[in-house]
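Removed: one protein chain of the complex. Kept in place: all other protein chains.
Letters are used for the chains, namely A, B and C, taken in the order the chains are written, and counting of residues starts over at 1 for each.
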Amino acid sequence: MSDTSCASVATFDTCPDVSIPMESPLSVAVNQVSMSTPAPAVSQESQVQFEEKPFLGHLILRGSAMVLGEAVSEVLGVSLPSQPLGLVFDASGQRSVQWLSPDEWLVIVPSGEEFELENRLREVLGAAHFAIVNVSGGQTLIELSGDKARELLMKSVTYDVHPSNFPVGKAVSVAFAKASAILRRPSETRYELVLRRSFADYCYRWLVDAGEDYGLGVTR
Amino acid sequence: MFYIHCPYCGEYRGEEEFSPKGEAHITRPADPDGCSDEEWGSYLFFRQNPRGVHHELWVHTLGCRKFFNITRHTVSYEIFETYRMGEQPKVTEQSLAEALNKTRKEESV
Amino acid sequence: MTQTNRLQQGGRIDRSRTLSFTFNGKTYRGYDGDTLASALLANGIDIVNRSFKYSRPRGIVAAGAEEPNAVVQLGSTEAAQVPNVRATQQGLYEGLAACSTNGWPNVQRDMMSWVGKLGGGFMPPGFYYKTFMAPASMWMTYEKYIRKGAGLGRAPSENDPDIYDHLNQHCDVLVVGAGPAGLAAALCAANSGARVILCDEQEEMGGSLLDSREMLDNAPAGQWVTSTLNLLAGMDNVTLLPRTTANGYHDHNFVTLHERRTEHLSDTAPKLRNHRQVRARLHRVRAGQVVLATGAHERPLVYANNDVPGNLLASAVSNYIRRYAVVPGNKLVLSTSNDHAYRAALDWADAEREVVAIVDARDKPDGDLVQQARAKGIRVITGSAVIEANGTHRVTGARVAKVDLERFAVTGPVEELVCDTIATSGGYSPVVHLASHIGVRPTWREDLLGFVPGDVKGMRPAGGSQGVYALGDVLADGAQSGAEAAKASGIASVVELSLPQAEVRQESPACALYQVPHEKTTLRAPKQFVDQQNDVTAAGIEVATREGFESIEHVKRYTALGFGTDQGKLGNINGMAIAARMLNRSIPEVGTTIFRPNYTPITFGAIVGRHARELFDPERYTAMHQWHVENGAEFEDVGQWKRPWYFPRKVNGKLETMDEAVSRESLAVRNGVGILDASTLGKIDIQGPDAREFLGRVYTNKWAKLAPGRVRYGLMCKEDGMLMDDGTTSCLGDNHFLMTTTTGGAAAVMEWLELWHQTEWPELQVYFTSVTDHWATMTVTGPDARKLLSEVTDIDLDKDRFKFMDWLNGKVADVPARVFRISFTGELAYEINVQANYAMHVWKTLFEHGKKYDLTPYGTETMHVLRAEKGLIIAGQDTDGSVTPEDLGMFWAIGYDKPYSWLGKRALTRPDTARKDRKQFVGLKPTDPAVVLEEGAQIVFDKDQAIPMSMQGHVTSSYYSPTLASGFALAVVKGGLERMGQKVYLPMPDGQTHEAEIVSPVFIDPKGERQHV
Partner (left out) sequence: MQRYSGFGLVKHALSHHENWQRQWRNPTPKKRYDVIVVGGGGHGLATAYYLAKNHGITNVAVLEKGWLGGGNTARNTTIVRSNYLWDEAAQLYDHSLDLWKGLSQDLNYNVMFSQRGVMNLGHTLQDMRDIQRRVHANRLNGIDSEVINAEQIKEIVPVIDTSKRARYPILGASWQKSAGVARHDAVAWGYARAADALGVDILQNTEVTGFKIRDGQVYGVQTNRGDIESKTIGCVAAGNSGVLAKMAGLTLPLESHPLQALVSEPLKPVLDTVVMSNHVHGYISQSDKGDLVIGAGIDGYLGYGQRGSYATVEHTLQAIVEMFPSFSRVRMNRQWGGIVDTCADACPILSKTQVKGLFFNCGWGTGGFKATPGSGHVFAASLAKGEMHPLAAPFSIDRFNTGALVDEHGAAGVAH
């Protein structure tokens, strides 16, 4: 915990030192088989698989590319995507940086890394004008894969998800049904959706409903 | 259903992602307290509302959340250009009229 | 029942699959591949409906989307009812159940037809504007009967068992229509590498080639269709959508395509591999370029009794014979203005039925088809037309006479021909509908005698839709449009297409014939129908023009021409031509005709898609939602959020009412400790050296000196000075603030901050990030709050070290937490914020420790009562967009002397905003403590005045307070701040008038001692 009285910006480590049971936005929907509508299981007929990747570290970086670029390379080992809609991963594929707007990036890292990352970035950035905000509790990442994942997305977003327009390495903030979502193309076979916590259950129900044609299965 | 080129995202997006915010280039008076009631009323409520070329403020609500401007025809709904905050439009009622006159002249030659 | 009109051979139907269906309760048979219309005709059914105004018997006229009469009610069960299905577009399936929409007791013998026979003369266009006026009180009764007689089918009374969905599509080239032009265009664009969508409204792709007599490369044209479709189906840049109607063309090449996924299989969607299927799918297509290959509709001629069953379009006759092997009669008379319609007679003769005569309005027709007909020995009567059909329930003959089109007169004796079918053709109207959906007017081409599409950016008409009719030309035109479209969509090199060779045919020009003259004047002749669905006659149009309705828009509205479910596909041009003749103008001078979406009607369900029932709008949940559900919360909708409203307990086996629960929850907070899930409040992280300056500009109060560790309440105004939102903002660091907003205002406030930063003050160094969902917030409040919290936290809760309006970091239930000592209840309160993934643990831990304090969860209703007792406003409830901070009496939160003229400040000095007698925020104490005033009740000063009363304000919030043991209210009252202690009155609908006293809005603990403990 930082000393809030003198720092111009207060940082805050949200992670407890002891093991605490966590609940992701979709924990209940995905895991509780006792619910009236249990999550559909993955079967041989599933042409779309749905999997939540809960509890990852999500940071929003604000600042100009000039200011942030070097620090991100130094700390994360990837170059900040300065072109609109860029998405890059580090060598391990575990950490990503995504363009959100000309002065805004989303960094996603393995669970628990976010506070240290923030501190290191702050250290490197020093007195420059920037902002870093931890939003790990506010969003979750889900992964869609399978032959019909793209068609399922076509039911859900107005964005053109054809590979000619949405190649690997692209990420967009778009309208998703009646909510919004960040849609990412990390690889040829997978799509990722970053959902806001409070909308996650709605988006999940939407996908399960729209995915029925494709035998959508939820990985627990 | 407009198809709008977001000058920040650098590509076309469907209208669902955007929100219109009225006439563009309306600047807040530098000295509000020195404004007359009429001047303040003008700033708040009185608009060009043209039947024709309109410069208007939009925001990419569900995308990059940036505000930007659109030059659009309010009858044909054709979008002539989109441009970032701080930039001036290249297409105006006048520039279109001039272009039209030029084509007419060329045709008559 | 035998299919009397079915030919032994031919057609594209599958005779191995017999299907049975019912029409008006009787069972019939047809084949797979039939439409309902072709099956009805095959079974010799003449009358499919009754017309809605005159109740005249009506039969099938067309074979496609232009059909005006064969509009039926479909559905075997109540929930599966579909009103107004066009039989010509409904594929036949086993068990299909259809009935006529009008006619009582049945369509054969309709009791209402006396209206048509006797009353028809009293129903000129607009007759209802001219009568039913006396006595005035009777109109509602008249109207009841008018309504009963109107309407086509009926809506189901049960909910739709089916589902629908949307697919968002993008393509380089969208080709609408898979006839020869569309196929050529699609193939050309696809070969060039473009992403192509090809859609066609029919059960099968191929368009006019499916019933064509023509040869391509010396083979029947249908073969080319098959091979082309095979080619296209094999290309992965092509999407083929049969049974798919392009129903709406919107701006910037956004086109909606309605795909009938299962409507041809059953009246409720059958399951597929245990999965539900959608009944229909709407493709929302954003197309780079659109090729409009929609072909043309044949125009019927307008002659007397042209609505008697047995009058058909010539093209429909060919279509039924060649595609469905159905000949809709035995003896045919063809009345035409052009060569093309001769096909109908040739097809009829090929089917070995009798062609009585071809009546051609032209004096010397001599095209190839004319020669062929003559060669077959068919009698061709030239310079003449069918001027009247005989028969009532079915055509029994045709009255034929020489006509002079120039003088609009019958010039020779009438010959009566015995026949049971009259095929009619007045030429073709290009299908321009889609092209005019976005307001672009079609243009009249005198050489084509039809309208062609106007200039639409990114759209190209091809083939029949722009009046190109000869097959070879159509193919070439289609290919060229496809190539141009591909090029325009950004394809660099366009591949040339080798087209099949079409036969070259000699054609004699058509003549302009719309309404056929009769021996009698139009007003005295038997009815000559222009728009059969709306019973619009040539006489009706004449009367309208005589009455001064001169614009075609007026004529249409006065007569209802074109307002049917067919949108005047057959009638509009004829109607315009008749109006033009009456007004002595040309057709384009009378006006053009604009069509609106939809091209053909589509169900609401398809437009709604999945956005129905629980997916109608997102439900937003907090991290503790599941707990609330499990603990029996009733929920309130606040924006999209589901917030616990109250938590009824079971007392003696009975669930508490809301009042009982709220009373219990309120007392728990006042006397013990309660807990509220406050996570829905908007939270915005603000960082940057200019954060403080920014706050000072958007809030009415001062922020310059707020120290880190402190919290302040702020008011936000729009530039008109009216309150927009309120909330607390905490100073986290010198350059770091956390703003809270109201639940409903979160998104708007975030956008508001960005708006000002991005447009007016880009020089300010500050960033805003929403953290609403990141933090879960729980308010622990009540005298026992400290005791409870101290059990689970390492924070020093000493009242002097952790003061009111302070915040501190620490651990709660072992989870790092940021705790704010702010109060919305007037009691000691801590707002605990933790990262949302840990929230459930913290919440549950608080309850474990809270047992001994009877920790009581409370919902929004109790929150409202508690804050109201303390006089705290809820923006949006106590304010309404016409309330300033001054009206609220919150002068302490207005920084009049701040250096920057903050948002809304200037507006406060406008004459009306500065008035002293504005409605101001006060408390109301009912004289009778048992009275809980009604929220929204209006306040008057003089209770004895007559209506209209002079209203002085209204109650904004009102509750029973268990703490005060009395009702109490918040209100706005004119000049209220100066009226403390005065009595006001609230007249109720039941005649009672409540009395109340104007008091301070703070009802408990005015000195704030309780929250400071």
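A few notes on this one:
One rule holds for everything that comes next: contacts are C-beta pairs under 8 Å (C-beta built on N, C-alpha and C of every residue); 3 or more make two chains touch, one makes a residue touch a chain.
Computed from a prediction, not measured in an experiment: that's the story for all the values here.
For the chain that does not appear, the touching partners among the shown chains are B, C.
Of C:Asp473, C:Glu751, C:Glu934 or C:Glu997, it is C:Glu934 that touches the chain left out of the display. Only one residue from B:Gly10, B:Gly34, B:Pro50 or B:Gly86 touches the chain missing from this view: B:Pro50. When the full complex is taken into account, the listed residue touching the unshown chain is C:Thr256, out of C:Asn5, C:Thr35 or C:Thr256. Among the residues C:His393, C:Arg505 or C:His554, only C:His554 touches the chain that is left out of the figure.
From the set C:Gly95, C:Pro270 or C:Gly881, the residue in touch with the chain omitted from the display is C:Gly881, counting the whole complex. Panel shows subunit C; residues 52, 80-84, 121-122, 124, 127-134, 136, 139-140, 143, 146-148, 150-160, 162, 164, 248, 250-251, 254, 256, 284, 437-439, 521, 523-524, 539, 543, 546-551, 553-554, 557-558, 560, 565, 567, 596-598, 601-605, 607-609, 611-614, 616-617, 619, 636-638, 720-722, 876-877, 880-882, 907, 910-913, 934-938, 940, 947-949, 951, 954, 956, 987, 989 of it touch the chain omitted from the view. Contacts to the hidden chain, counted on subunit B, fall at residues 1-2, 15-16, 19-20, 22, 37-38, 40-42, 44-51, 54, 56, 72, 74-77.
The rule we apply is simple: only the chains that are shown with their structure count from here on.
Averaged Cα coordinates give subunit A a centre that lies 33 Å from the centre of subunit C. Subunit B and subunit C have CA centres that are 28 Å apart. In subunit B, the positions touching at least two other chains are 14, 65-66.
Counting partner chains per residue, subunit C shows two or more touched chains at residues 286.
Looking at the complex, you find that subunit B touches subunit C at residues 1-3, 14, 21, 27-28, 31-33, 35, 37, 40-41, 43-44, 57, 59, 61, 65-67, 75-79, 85-86. Listing the residues of subunit A that touch subunit C in their complex gives 1, 4-10, 12-18, 20-25, 28, 45, 54-55, 60, 62-63, 103, 129-139, 151, 154-155, 157-160, 162, 164-165, 177-179, 196-199, 201-203, 205-206, 209-210, 212-213, 215.
For subunit C in complex with subunit B, the residues that touch the partner chain are 250-254, 286, 438-439, 457, 719-720, 751, 754-755, 758-760, 762, 901, 905-907, 910-911.
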